[in-house]
Structures are given as C-alpha cells and as structure tokens.
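With one protein chain held back, the other chains of the complex are shown just where they sit.
Order of writing sets the labels: A, B and C. Residues in every chain begin at 1.
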Amino acid sequence: MKTAALAAQLLEIAVALAAAPLFLGWLNQCRAWLSNRRAPSLLLPFRQLRKLFHKDAVLARNASPLFRAAPYVVFGTMVVAAGIIPSLSARLPLVAAADAVALVGLFATARVFLSLAAMDVGTAFGTLGARREMMVGFLAEPALLMVIFVASLISATTALPAISEHLATRTLTIDPALAFTAVAFTLVLLAENARIPVDNPATHLELTMIHEAMLLEYSARHLALMEWASQLRLFNYACIGFALFIPWGIATREIGPAGLALAVPILALKLAAAGAGLALIETVSAKLRILRAPEFLATAFLFAVLGMLVRGLLGAPPSP
Amino acid sequence: MIELVLMLATPAAGATVLAFGRWRRHAPELNAVFSFATFLAASALTVRVIGQGPQLLIGEQFYIDPFNVFLVALTAFVGLTTALFSRPYMRIEIAHGRITAARLRLYHSMYQLFMLTMLAALTTNNMGLLWVSLEAATLSTVLLVTLYRTPRSLEAGWKYFILCGVGIAQALFGTILLYFAAERALGAEGVTALLWTHLDGVKSQLEPAVLALAFVFLLVGYGTKAGLVPLHSWLADAHAEGPTPISAVLSGLLLNVALYAIVRCKVLVEGSLHSALPSRMLMGFGIASVALASVLLWRQRDIKRLFAYSSIEHMGLATFAFGMGGAVATFAALLHMTVHSLTKSAIFFATGHAAQKAGSQRMEDIRGLVTLSPTVGWGLMLGTLAILGLPPFGVFASEFLILTTAMREQPWAIPILLAALGLAFAAIFGRVQSMVFGETNMRRLPHAPALLPVFAHLALVLLLGLYVPPYLAGWYEAAARLIGGH
Amino acid sequence: MTDPLLPSAAIHVAIDRQLLDACAALQLLIAFAMLAQRRIVSLVNLLAAQGAVLAAATLLLAWRTGQGHLYVSGVLTLALKVAFLPWLLHRLIDRLEVRFDAEPALNVSGNLLAGLLVVVFAFGLAQPITHLASTAMRNAIGIALGVVLLAFLMMITRRKAISQVIGFLSMENGLFFGAMSATYGMPMVVELGVALDVLVAMLVLGVFFFQIREQFDSLDLHHLESLGERR
Partner (left out) sequence: MISSVSSPLAACLALLAAWLAVGVAGLVRPRDVRYAGRALFLVGALIGAALAVIAARALLAGTTESLVLPVGLPDLPFHTRLDALSSAFLVLLGAASAGVSIFSAGYFRGGETLASGAGTAPGLLGLQYHVFLASMGLVLLADDAYAFMVAWELMALSSYFLVVTQHRIPEIRGAGFLYLLMAHVGAISILLAFGILQGGSWQFTFDAMRTAHLSPAWAAAAFLLALVGFGAKAGLVPFHVWLPEAHPAAPSPASALLSGVMLKTAVYGLLRVAFDLLKDPVWWWGLVPLAAGLLTALYGAVFAAVQTDMKRLLAYSSIENVGLIFAGIGLAIIFLGTGSPALAALALGATLYHCLNHAVMKSLLFLSTGSVLHATGERNLGRLGGLIHRMPSVAVLSLVGALALAGLPPLNGFVSEWLLLQSFLFGGRIPRPFVDLLIPMGAAVVALAAALAGYVMVKFYGVIFLGQPREPSLAHAHDCGILERVGLGLLALACVLLGLAPVQVIAALSPVTRLLAGSALAQHGATWWLLAPVPMRTVSYGPLAVLLVGGIVIALTVLMVRLFYHGRVRRARAWDCGFGALTPRMQDTAEGFGQPIRNIFQSFFRIERELPTPTDRQPRYRIEIADRLWRGLYEPLGRAVEWLADAVAIVQRGRLSTYLLYSFVTLTLLLALVLAA
C-alpha cells in the first residue's frame, strides 16, 4: 500500500516534469496557428533544455554563490509543488504536507529566490526585472489566495485535494462565486507566468520584459533549470485550476492502477483544452504597459473578492 | 525641650554670628556647620517625638506632632544640604563677580534667619506666632531675592514683598477673627486662646460664621505664600531672580510651610463648619494651579522660571489632595510634599551649576551638560524625570495615589489633571532634554560643584518610590488621621 | 459674657460709645481720603492721622476697660505709627527728592465709587458676626474690614512705590483697628511680634527704595513691569 502510494507520488512528479515542457510547446503551437504561423515542433522545449544542459556555464565575475544556488532552489520548489498539487490523484502522501496556502507560500519562495538571483549580479536589467517581478507577485499572490479562500469557504477546507474532492462529488450546481473566481484565477495565471498581456515571453525589449530580464545573466544548465522551473510553474498553475474548477477525473478513491490509468488521459485532455484557451486569450489581447499591470491584477483581486462577497451574500447555492 | 531650644537657638546664633562675625574666609563652612547643628537638633527632636509621641513645650507655646515633625526633619535636612550646595555655588558667584563679600555676609545671616523663621513657624502652637514667623520668613528672603541688585531682581523682590505682604496681612485679619471666635469659646484668657491645641479641643464649639470668614482670609493670606493660582504671581519672578540656593529653599521649604499653615487652619475650620466648603476651596485652588501652571510652562525661556512654575503645579496637586481629604489622599499629599521638596531642591542645585557653566539662565544657552560634566547633566535629567512623575521615583507613588483617589472621589477632575500632567511632561522634558544632551558650550567652573546634595536627595526620592520605611509610613498615617477628617 | 462697661455710670457709657464710634467713623473717613489723595506728602500725613485715631481709640479702651496690655499697644501704636513711621517716610521723601511727586493718572471719582461698594460689601460681611462680639465697639468690625479693603483698593490703583507702601501701612492700621474692635487686641506676644514685623518691613522698604532709586532713578512702578510671560 505504502509503496503504491509512493509509486503514485513519483509517477505524478515524473508526469509533471515531462508534461510541463510539452504543455508550453503545445501552447506555443496553438499561438502560432492562431496567428497563421507555421508552428514549431511540440518537443521544441525539450530540445532547448537539452542544448542548454550541454553548454558551458558562463557566470558574471561578481556572481555570488546565491546566484548559482538559485536555479536549483527554484526548480526544487516547483517540483515539490508539482508533487503536492493533486493532478492525477488526491490521495498522495505528500499532499498532506502543504495545503493551498502553503502552496502559495512555495510559489512565493520561488519568486523571491528568482528576484534575489536577478539582483545578485547588479546589472540594470536584473534589478529592473526583479522589481517588476516582485510588483506583479505582491499583487498576484493575494489574488490567488482570495481565489483559494473562496473555494475553501465553499468546501470548508484549504487542502487542495479535499477541495477538489468536495467540488467533484457534490451535485453539479451553477455557483456564481466560483465563476467569478475562475476569471480571477485566469488573470492571475497569466500574470504569474509572464504571459501576455502582462509580460511577453517572446521579447527582450527592456521596456516591457519582466521574466526574461531576470534571466539575462543566466546561461547553460542554470538557464535550463530556470526555464524548466517556469514551465513547471505554468503546469502547476494549470493543475491548480483543474483541481479548483474542473476537478472531475482526478483519482479520488483508493490509489490503484485503474484510477491513475484513467486520470492520465483526462489530465492530458484538460491540458490540451487549457493550452488552447490560453493561446486564444494571448492572441486576442495586447501587451499592457508595465504601468498598467497593477490595474490588471487589481481587477483579478477584485473578481476574487467579488466572488467571496457573492459567496457570503448568497450563501451556499441551492442544491437540488 | 532641650532639642527644640537648640534647634531654634542654633540658627538664631548663626544669624548673629554670620552677620557680625569676622570670619569672612570661612563663612560658607560656618554656615554649613550651623545648619548641620540645626539638623542634629531636629533629628534628636524627631527621635524624641517618635519615641514619646506628640510634645507640648515651653508653656504650650510649641507643639510637635506627627504632622509637623516630619516637616521639621525635612526642613532641617534640606536646609543642611542647601548650605552644603551654596558653599561652592556662592564662591563661584563671587569668582564670577556677581556679588561682593559684603553681600555674601548678608546672604549667610539671612539664610540662617530664614531657617529660624521656618522652623519656628512649623513648631509653634500659637496661630499668632505662626503668622509672625511667616511674615518674618518673607522679610528675611526679600533681601536675598534682590541679592544681585539687578533691575530684574529688584522688580522680583518688590513684587514678592508687596504681594506677600498684602497677602499675609489678610492672614492676620483671619487670625484676628480666629481669636475672636476662640475667645467666645475659651473665655478671654488671652494668651492661650490662640493655641492650636486648645482651639482643636473646642473646634466644634467655634462659631461657624466667624470661622468661615476667618478661613477665607487665612486661605488667601497663606495661599499667597504657597503660590496658589491666582495668588501665585510673585512666585516665578522671585524664584528666577534670586540666587539659586534661595530658589531651592523657597520652592522646597517655604511653600511647604505655607501649605502646612493652611492645612492647620483647615483642620480647625472643618471641625467647626461641618461643611465641604473648605475642602471645595482647596480643591478649586489646587486644580486652578495645576492647570494654569502646566499651560504656562510652555512659554518659559528661563530655566529657573520653568521649575518655579512646576513648583506651582505640584503645590496645586498637593493642595488638591488635601482638599479631597480622607486617609489615602492626605497620606498622598504629605508624601507629595516630601518628595517634591526633595526633588525640586535637587533640581535647583543642578540647575544652578548648569546656569553657572553656561553663564546664563536662558535655556537655549544651556547645551550638552552631560558631555562636559556628566554629574550635573545626569542630576538634572534624573531630577526632571523624577519631578515629572516617572517611576521608580517617589513623585510617581504620590501621584499614583492622588490620581487613583481622585478617580473615586472627584472623577470630574481627572481629565484636567491628566491633561495638565501630559502638558507639563511635554513642556519640561522637551526643554531639559536639549539642555542635558547635545553638543556642549559649557565652561569650566573655578570651584568644583557640590553634587553630593543632588544625588542624596534623588536617592531618598528613589527610596520613597520603591519602599516607604514603616516608621515614616506610620508618621504619615498618623498625620493623615490628624488632618484627614472624614 | 457681660459688657465690661456696664458697672460704670450710664452717662459715661454713652460718651465712651460715642467717642469710640467717632473714632471708627474717622478711620473710615481717613481711608476714603487716602483713596482720593494724589499727593504723596499729604498721604503720609493722612497715615499719621489714621495712626493717631487708632492710638486714641486704643488708649480710650484701655482707660475704660483697664486692660493693661491695651495701654502698651496704645503707646506702641503712638510711637510707631504716629511718630516713627511718618518721620521715616518724610525723611525718605526728602532723601529721594520725591516731595512733590503725585499720582498722575488717578480716577478719583471712580475710586470713591468703588470704595463705596467695597465698604457696603464689608458691612454686609461683618453684619452677621458683630452681634457675637462682646466688646464696646463691635460695630466697628465692619468698619475695620472696610478700611482694610479700602487700603487694598488704594494699593491696586497707585502707580508710585511709596504710595503703595502707604497703602500697605494703612492696611496694617485697619487690621489693628479690627483686632481692637473685635477682641481688645491680640495677645501681647503676637502684638509685639506684629509690631516688630512692621518695623522691620519699613526698614527693608527703606533699603528697597534706595536700591530701586539707584537703578531706575525714579520710584514709578512702570519700571517694574519687565518680568512676566510675554514674548
């Protein structure tokens, strides 16, 4: 039994590690198609990672140990998060170690280390990127927490698996609170993962870039880890979204090969859909001025709070 | 008996010797010696009273009971420490050329005379003699206030003389009325009719209508000397312009004695009137003093004026407490009188040397005491903190008791008192801090300042804040029973 | 208590009473006169007159009641208040060359009006207690109080140091008169003490005058208004 649980846990992590680059690749493909471009291969992210790992690392002369350690920390944090979020099964040993709030904390840790590393070398762009990243972060984090709070008010817990179980097993009802929070979550996801309209992963234009600016000093394996970590972050956010809003299909019963066998394809389906959706949003929306980013996130925060208010006013929606 | 005679005779002898003696050189030491002898006699007397209880001496003309005995001890003690302090202080004044040797002689003899008058006022049993000695106290200090002969000091002295003279005249009328009432009750055996003990015995038979009038006159009269608002106008000027040792004894002792006289009268009047009128008057004066003083503190430029107003404030507090009456409040008032006179005189000692170092009494001229002469600086700082009622100093203890009693007895007064205390704190501390700390501009003094008195006083105040010795507490409680009335 | 005058003949009683009451009236009159008087020299004379009336009343009482200490205080008053103090004042006035000084701005009519009110007030105060007195001139208590308050008023209105002092002394007279009328004077010890104080006070004042004079070469009080709480 224990071994099975452990195996499932490892499987989930492995799936996450594999699926994260694929998800990004898929996202980019969709974007290319939507903008009538020839799409790159789905495996392009993998190739890039391999290439980077092979290269020799170049470090700035005044880079401190913190600079070298950061990629590993960020990557490790993201992997742990991936292990905690119930993407395949809700009955894993690690999920007890951190509820949704702790999860947000983990993301914050990653962000802080990323920013510190960016400030380490002391170039203009590094600090600029760190500042902007922290700005986005300190606005997005409360919004994300609010989203989770709404869900936890509905299901009386802040543990993700419990939430998704509760939402999955209850009779299907239209819950305006959840709808509002879903919107909020989407906005947060875009912001946190450096997607348009907040940031543009495909540009190095100093006026606009956030995430890329922080990675300018990184190269080779360090860069690879950073990239992988950010792909994992996107994947994790997606999984959180699934757990909160489309929880069906996550193996909630006893862990068995059957449940997992069913869970994997469902997850793939969800990811495909989500990727398409994100791509659509990114294509139709334009990059915001960096100064407008706060307003964007304030909107997200507002939506989440509205959700909470609605929840408080209407109470639990009537279940037939 | 013998202790009393010694206690009164020593300063009298001192006055004459220092006035006509030939020892110019050692006059300051001689002054201290006489004060020390007085102190010894006073302590002997105190011990006697502790041992044998209240004493009626010299044909009942003198009476020492728990109420005045600790004031006697306190007066003698502060008199001694002030003499010690004035020894180097006056030498420095001469060195700075502010006074001449001849005036120093006047100073010393008048100082002893002043001591005599106050001790007499405290110990006498005869309300008439009480008046006489208080008037004499005024007269003996007037020339001390004008010792420097500067225009300002002359003005201060003149105001002091006129206001206190007029005030004390009212007190005389009050005394007459008291005698008038007493004669009816005691029969016209002239001399004894003004003896407090006798009056106290028959106070319930004294004619209320007369005593009420008498109390008003006595209150206005002695209240003027105690510096109760609105009779206080002389106080700040006199304190600021006289030599510092005199400021110290005026503020530390004379005010106490005047308040003592008022309380003695209050006991009689309340016994006869059976109405809250006297208490109300005292409370009114008290509140007025506290409020006005705490506000006027904000206008002060001169360091000695500053602390003079603080004296008004604290006398007001004590008066208010006496007005509230009751065991606890009276206890607190007595404690407050004690700690105030100790602390305030200590502050004036420190202030005096500070002013000498800066060559000015204006506060913006005094800077960074603690850097050049830490003892003076810390003395001033600690004394100020003590007078502002910060624990663990004794002032906090008495204020704690007064405030908590007021919460129960006179809640209406609480906002005024607290606001006043807050204002006073901000006003005084803000100014003292910038005098004690910061860059310094002080000069060295020709003679080493005597700071033993400062720290001796502060140590006592500290002790009283943390631990009131049982026998002292016993005195206070006995006195409180004596005065407290209800 | 019985009136000590009763045993003697009724006719005398009347005369004594009349005389004493006359003294009281005179006191009041003189007080008013001082309130209205501008010139310092005349003020001194008025003071002397007041002292004289006081002394007369005291001696009269002493003679009638035969209380020994009243003689003493009568003589004391005579010596101090009629002889010595006026002489001293005159001397000072000469030495200080203020013989022709006068109160510049003195609103006489206003003062007299205020004085009138004060006296009425004083009588009102004394009224309830006079009947308690056992003395020959109990009605004078109110007058004495009035004199004291009038002197107070005078001190308030004067702008010259000397006239203020004169006001102070006339207040002392009023007090003695009060003591006399209420209780045939105070106990001897006190009387002596008070007299001593007054004497010393005068000497101190003498010193004062010269100090002030040498500082400001004038005895106007407006020189003495620099202290106080103004910026």
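Keep in mind that, in the parts below, a residue touches a chain if its C-beta (ideal position, glycine included) is under 8 Å from a C-beta of that chain, and two chains touch if they have at least 3 such contacts.
A quick note: this is a predicted structure, and the numbers were derived from the prediction, not measured.
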| item | value |
| --- | --- |
| Missing chain: touched chains present in the view | A, B, C |
| Identified contact with the non-displayed chain, of A:79, A:223 or A:238 | A:79 |
| Residue, one of A:11, A:153 or A:281, that touches the chain absent here | A:153 |
| Sole residue of B:100, B:205 or B:433 that reaches the chain not shown, by the stated touch rule | B:433 |
| Sites on chain B contacted by the missing partner chain, in the whole complex | 158-159, 162-163, 166-167, 170, 212-213, 215-217, 219-220, 224, 230-231, 233-234, 236, 275, 277, 281, 292, 295-296, 298-299, 368, 370-371, 385, 388, 390-392, 396-397, 400-401, 403-404, 407-408, 414, 418, 421-423, 425-426, 429-430, 433-434, 437-439, 465-468, 470, 473, 477 |
| Those residues of chain C which, in the complete complex, touch the missing chain | 118, 121, 124-125, 149, 152-153, 155-159, 164, 221, 224-230 |
| Chain A residues touching the omitted chain (full complex) | 53-54, 56-62, 64, 66, 72-73, 75-77, 79-80, 83, 94, 96-99, 101-102, 105-106, 108-109, 111-112, 115-116, 119-128, 130-132, 134-135, 137-139, 141-142, 145-146, 149, 152-153, 156-159, 162, 206, 216-217, 221, 225, 291, 294, 301, 305, 308-309, 312-313 |
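To be clear about the criterion, only the chains that are shown with their structure count from here on.
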| item | value |
| --- | --- |
| Contact graph of the chains (line, ring, star, complete, other) | other |
| From chain B, the most remote chain by mean C-alpha position | A |
| Closest chain to the centre of mass proxy, which here is the mean CA position | B |
| Mean-CA-position distance for chain B and chain A (Å) | 79 |
| Approximate Å spacing (C-alpha centroids) for the pair chain B, chain C | 31 |
| Junction residues of chain C - those touching two or more other chains | none |
| Partner chain C, residues of chain B touching it in the complex | 61, 126, 128-129, 131-132, 135-136, 139, 142-143, 146, 149, 151-152, 154-159, 161-162, 165-166, 169-170, 172-173, 175-177, 179-181, 183-184, 188, 190-191, 193-194, 207, 209-210, 213, 236-237, 240-241, 296, 299 |
| Touch list for chain C against partner chain B, complex | 1, 69, 125, 128-129, 132-134, 145, 148, 152, 155, 161, 164, 168, 171-172, 175, 178-179, 182-183, 186-190, 193-194, 196-197, 200-201, 204-205, 207-208, 211-212, 215-216, 223-229, 231 |
